[in-house]
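For this view, one protein chain was removed and the others were kept in their places.
Let's turn to chain A:
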């Protein structure tokens, strides 16, 4: 008999205070409490974290890689958004 599916969760860990939570992987658990406990066992066996977030994978909306041109190209052509686009004479010093 096929085993019924258990929901998928994405795990985010903050390794040190002052840093952002970072995606480290995913796991299966039937509810949030069990997901947190499993995340502790799977992803922090060697003191990798101070804080864990678990998020149901179904709650994430992802951009479509096939549309990445349309999505991200507009930013690529706007080099005037970067500081190096502007000329400041050397005499003025660091700015």
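FYI, a contact is a pair of C-beta atoms (placed from the backbone, for glycine too) under 8 Å apart; a residue touches a chain by one contact, two chains touch by 3 or more; residues count from 1.
The rule we apply is simple: contacts and distances are computed from a predicted model.
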"Sarcosine oxidase subunit delta", "Oxidoreductase", "NitT/TauT family transport system permease protein" or "Phenylacetate-CoA oxygenase subunit PaaA" - which is the UniProt name of the missing chain: "Phenylacetate-CoA oxygenase subunit PaaA"
Hidden-chain contact residue, picked from the options A:20, A:66, A:79 or A:92: A:66
Interface with the undisplayed chain - residues on chain A: 2-6, 8, 10, 23, 25-31, 34, 41-42, 45-46, 57, 60, 62, 64-66
